[in-house]
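Every protein chain but one is kept in place in this view of the complex.
Right after this comes subunit A.
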Amino acid sequence: MASKPRTLYEKIWADHVVERRDDGTCLIYIDRHLVHEVTSPQAFEGLRNSGRTVRRPDLTLAVPDHNLPTTARVDENGARLPIADPQSAGQLEALERNTAEFGIDYFGATAPEQGIVHVVGPEQGFTLPGMTLVCGDSHTAAHGALGALAFGIGTSEVEHVLATQTLLLSQSKTMEVRVEGSLGFGVSAKDVILAIIGRIGAGGGTGHVIEYTGDVIRGLSVEGRLTVSNMSIEGGARAGLIAPDQTTFDYIRGRPMAPQGDAWAWAVDYWKTLPSDPGAVYDRTVKLDASDIAPCVTWGNSPDDVVPITGVVPDPDSFADPAKRDAARRSLDYMGLAPGTAMQDIGIENIFIGSCTNSRIEDLRAAAAVLNGRRVADTVRQALIVPGSGLVKRQAEAEGLDRIFTEAGFEWREPGCSMCLAMNPDKVPAGERCASTSNRNFVGRQGPGARTHLLSPAMAAAAAVTGRLSDVRDLMGE
């Protein structure tokens, strides 16, 4: 008798069980661990205090990104520039000290490979299909784009993984999000995931791991898939997954940390066994039709506050759920918006193109296509492009994209998280609006009092040019 059809999630889970407990929770082996400066110092301190070591330094990779300034890091002579904020400098020093002490590979602040953890992992071939991967950051879900079971963990879990290379977990439910059809002109991976979150709600995926399926997902590049899987957490799911296929293998092949030679062929054979079996059952399935997806933008403080750019700010009274009505009222108050305002009438003073959601080369190319030969509107006070890694930055410079950006009036920065969470000096001033390619529009996320509108890189570029939220399709001649 053939064995029961299994989902991708169930296969990865089964291959990582070290021990199953009576209550059903499992000790799960962790294949890859990414570490950054903000959520790790207390974990290393914990190890030191209890005299423990790092079990598998070889499966661990560290890189600073969250609060590293994105201004120049070395002077004309190549000497490192100091970090002004003593606390940020302290976290960076702690990471340098901890990785040296515990023997962990480290891309330092001035290394060419430095970048946002979730950009660096896939780019280096550190992230591979069928693996379990964790990091003390909730957008670790991004790595699911390569078919890795990847999720964010807290600092105590970081310490647990460092010490034991395992985590005690209970199995999640599965949710299939199927997107079929073909995407319209000007509609990007970011619009797909915003539309999905708008549909399932910010808590819709709680307790589930989402697997994205359907021909729209299959047709996305790995970079587009990373954008989709990245925001699984905004839909409440701890992880997202996309089955590895030829697109994935072509992306990984030849990357510095990817398997080579015989190991490569062996790995690919294994990866081909991973996609969900025909007839595998998900606990829930949600279907979206790609032709219903327009370029999207958020209006409120929850990532499910999504409307098409052609839409208007909704009336809180139009929500049936009283809690949602209250939340919408609070959001409109914070965002300084009136119901019924056309989204395209909303003026924007800040533009941020970056974050682990949208800072890869394809994102920068999409923005450059809109900005080429154009200028940032006079009413825009701050326009930042922050590449996701040093390698993305160099690639963009090789393609001449940096000149397009600077000639348009953008600042071209060093890689890091930057204005995604405003831990470093990159902030949106209180009361001002930001068209942002990041992933969270929470109250104060981009700085105290900052008002965030989430959108795609092309849409952010369009807003930069017109000084208001705009339909990129109008600027791209269709």
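Just so we're on the same page, a contact is a pair of C-beta atoms (placed from the backbone, for glycine too) under 8 Å apart; a residue touches a chain by one contact, two chains touch by 3 or more; residues count from 1.
In this section, contacts and distances are computed from a predicted model.
The complex includes a chain that is not drawn, and of the options "ABC transporter permease subunit", "3-isopropylmalate dehydratase small subunit", "Electron transfer flavoprotein subunit beta" or "Aspartyl/glutamyl-tRNA(Asn/Gln) amidotransferase subunit C" the UniProt name matching it is "3-isopropylmalate dehydratase small subunit". Interface note for the absent chain: among A:G103, A:G254 or A:G336, the touching residue is A:G103. Considering the full assembly, A:G136 is the residue among A:G136, A:G198, A:P244 or A:P295 that touches the omitted chain. Checked against the full complex, the one of A:V281, A:V312, A:A369 or A:V443 touching the unshown chain is A:V443.
Of the candidate positions A:T7, A:T70, A:T166 or A:S389, contact with the unshown chain belongs to A:T166. Residues touching the missing chain, restricted to subunit A, are 15, 18-19, 21, 23, 25, 27, 29, 31, 38-39, 41-42, 45, 50, 52, 55, 57-59, 66-67, 85, 87-88, 90-91, 94, 96, 103, 105-108, 110-111, 113, 126, 128, 130-131, 136-138, 140, 152-157, 159-160, 163-166, 168, 170, 202-203, 206-207, 236, 238, 256-257, 259, 263-264, 266-267, 270, 302, 323, 326-327, 421-423, 440, 442-445, 448 (touch as defined at the top).
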